[in-house]
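One protein chain omitted, others in place.
Moving on, here comes chain A:
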Amino acid sequence: MEHVELFFKSIFIDNMVFATFLGMCSYLAVSKKVSTAVGLGAAVIFVLAVTVPINWLLDQYILKDGALIWLGEEYASYDLSFLSFILFIATIATMVQLVEIVVEKFSPSLYNSLGIFLPLIAVNCAILGGSLFMQSREIETLGLALNYGISSGIGWFLAILAIAAIREKIRYSNVPAPLRGLGITFIITGLMAIGFMSFGGMLTGGDEDTSSLEGNPENLGIQTEQIQNENTEAVKAVEVSTITKQ
């Protein structure tokens, strides 16, 4: 159940592109054609599925506060978490290189379709973002970390597939000249993100939405908290105004 929940949550609610804007550069640059978008999306799923579990292991056994205890008692007080950026990015860069070599050797046809995208991926924010969110959300087991990697990859894949399909169609529409290309893509992405926000109530059924937010504020980010504050302020304001009217 935990797995199913995380799976759907990472794809729809915490979608990499629409909720956190990760991987926007390649999302905007490579979404002109559906076929290339599929290639890049597949590569992202693949690399996320490899790097998130590896970084989870690194985090658990090297970086976390007290993680070095398996070396002996005297290492228990070390907190190396400040090194996580450099270690994560090094893992990602090496894994991408390794994946590239392995794929080239064993499946030249896959290499031909993924090949050009693999080097791009090392600097894709979605990959590093996946690892950093894995760390900050304190994912508990290796299985969940693998699940998180794959499902956020799928979320990213869905997003780039959808925008590529829309961009192929929108070529035939009469968009105002200054908005053509990049401008309209930004606005469409914004509208799609608004659409994806409606998935927010999916796991809770909508009723206990606020309680789950309070219990787990990290997941939905700073903005939702602010909106909540905003809402309470608005409610207060309405109350004040009704009182004054009476």
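Note that a residue touches a chain if its C-beta (ideal position, glycine included) is under 8 Å from a C-beta of that chain, and two chains touch if they have at least 3 such contacts; residues count from 1.
Assume contacts and distances are computed from a predicted model.
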item	value
Protein name (UniProt record) of the chain left out of view, among "Amino acid ABC transporter ATP-binding protein", "NAD(P) transhydrogenase subunit beta", "Na(+)-translocating NADH-quinone reductase subunit D" or "1,2-phenylacetyl-CoA epoxidase subunit B"	"Na(+)-translocating NADH-quinone reductase subunit D"
Touch with the omitted chain, as defined above, among A:L83, A:I101 or A:M202	A:L83
Contacting the left-out chain in the complete assembly, out of A:V4, A:I101 or A:L179	A:L179
Contact footprint on chain A, counting only the chain that is left out	18-25, 28-29, 82-86, 89-90, 93-94, 119, 122-129, 132-133, 135-136, 176-187, 189-191, 193-194, 197, 221-223, 226-227, 230-231, 233-234, 236-237, 240-241
